[in-house]
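Just one protein chain is left out here, and the rest sit where they should.
Here is subunit A:
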Amino acid sequence: MLTKRIIPCLDVNNGRVVKGKKFQNLIDVDDPVKLAKYYSAEGADELVFYDITASNEGRNIFLHLVEQTAEEVNIPFTVGGGIRGIQDFHDVLRAGADKVSVNSAAVMNPEIITEAALKYGRQCVVLSIDAKKNLQGQWNVYINGGRVDTKLDALEWAVKGEMLGAGEIVINSIDTDGIKDGYEIELTKSISEVVSIPVVASGGAGKREDFYKVLTEGKADAALAASVFHYGEIKIYDLKDYLYSSRVPIRRTE
């Protein structure tokens, strides 16, 4: 049986893993390669690296880290952040990433999804959507690290993304990001019901039950989290044991 995936996410800034709340107040956590190795050994099903550095120099450090990580771990990993064009896809895949996640660039230029899917295959194109609830109770797509409201409807954008060639969707709730009070269940479930590609829930994990809820009620295929893992509040090994005993299909490692 295909299992649900648990994915630690590493936000990397100038070569270090950092974590903020609602996309702000960044604090330093650890060395990304070290963390990647640790999570892989602990039973993580996949890893995500987000490059949140803006400078060119930072970008080079980042690509070097992707390379080092690819050498150290033998589970799949996705790279995102600052992906602007097909050259960026080329660079990160060459550095050893398995999938590339696009966010703002795809909103500005949706053809990038199709172009990358045709060139590298759908399976390595991940559409990452940052969404925030509007006053009407629907979700708008935000770009530029949660700073700009595009007024696009998140559900419509997810459907369009699949049509354009995305092989997976990461849905990140800005309202719940870093708050540790649970994933945005309704949003995740709605997205999962309108697309027929895997959906990864992101933003809000605080306790084991949050994972259970989003993987069952929220219909997510995978759950992504950062700070609860980085600070050791939840051990991946224990989380998987708990999910397994709660009858969620999960891969357990020795």
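FYI, a residue touches a chain if its C-beta (ideal position, glycine included) is under 8 Å from a C-beta of that chain, and two chains touch if they have at least 3 such contacts; residues count from 1.
The definition used in the following text is that contacts and distances are computed from a predicted model.
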Task: Absent chain [UniProt protein name; select from "Spore coat protein CotJC", "Protein-export membrane protein SecF", "Sulfur oxidation c-type cytochrome SoxX" or "Imidazole glycerol phosphate synthase subunit HisH"] - done: "Imidazole glycerol phosphate synthase subunit HisH"
Task: Hidden partner chain, touching residue among A:Glu71, A:Asp181 or A:Glu217 - done: A:Glu71
Open item on the list: In the whole complex, not just what's shown, which of A:Asp30, A:Asp98, A:Asp153 or A:Asp241 touches the removed chain?
Closed with: A:Asp98
Open item on the list: I need the residue numbers on subunit A that touch the omitted chain, in ascending order.
Closed with: 1-5, 40, 45, 70-71, 74-76, 93-94, 96-98, 118-124, 167-168, 196-198, 221-222, 251, 253
